[in-house]
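Omission of a single protein chain aside, the complex is shown with its protein chains in their original locations.
So, chain A:
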Amino acid sequence: MNGIVLEDASVRLGEVEALRDVSLTLDARTTAVLGDNGSGKSTLARLVGGLLPASSGTVEVLGLDPRRQAAELRRRVAIVFSNPDAQIVMPTVAEDVAFSLRGDRLRRAERAERVTAALERFGLSDLADRSSHDLSGGQKQLLALCGAFVRSPELVIADEPTAYLDARNARHVADHLLAEGAHRLLLVTHDLALARRCESAVYVAEGRVAAVGASAEVIAAYEESLRW
């Protein structure tokens, strides 16, 4: 089954055409998205994540139409953003993770069990009852990941998830995102070393796909464009 398929997809944001006639088929388990500031990377991530509609063309994610099958998409696709502060919804760590399961009508015990397992996996068990707003930036971003992964998503979209972090925390977050598992990953990043760890990559320039393929080749093409 195809992961992400775009056909002539365009996205208009006010006066700006942020994506123009993008056609893509992404099948690899992990894909990096590269490009300059304002090139349309976040727009691509939002389009795939169903947060924005295409103004023309078609989008298919995990075999779903992100707009018409939005509820199903939400269940199977998780999104992580850059700013850890804007992703926290609940006052304590465990409650924030549990928030992701609210819509799922799970039994209380099952909810608690899944939250505990997710906290464990992200090394947050000791912080379960701590105030989520008092965590460090790195811990907050791990909490955001934990809130995303607790739903066992099939696809994780991450838009510059390490942008606000120091090298150590960035590494930690990246390791979790790239860990072997059942999920696919679409990772927007400016960190070329991190992009290299993905199987494939897309290079976006001025709202168009400038290169797509194996990550090593696409990164080389992007670096070439930086040369002059």
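Just so it is clear, a contact is a pair of C-beta atoms (placed from the backbone, for glycine too) under 8 Å apart; a residue touches a chain by one contact, two chains touch by 3 or more; residues count from 1.
In this text, contacts and distances are computed from a predicted model.
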| item | value |
| --- | --- |
| Protein that the absent chain corresponds to, by UniProt name, given "Succinate dehydrogenase iron-sulfur subunit", "Cysteine desulfurase", "Cobalt ABC transporter permease" or "Heterotetrameric sarcosine oxidase delta subunit" | "Cobalt ABC transporter permease" |
| Residue of A:49, A:161 or A:207 in touch with the missing chain, whole complex considered | A:49 |
| Selected residue (touches chain absent from view) among A:47, A:79 or A:118 | A:79 |
| Selected from A:17, A:65 or A:95 as touching the chain missing from the view | A:95 |
| Chain A residues that touch the omitted chain in the full complex | 46, 49, 51, 70-71, 74-75, 78-79, 81, 83, 85-92, 95, 98-100, 102-104, 129, 131, 133-134, 147-148, 151 |
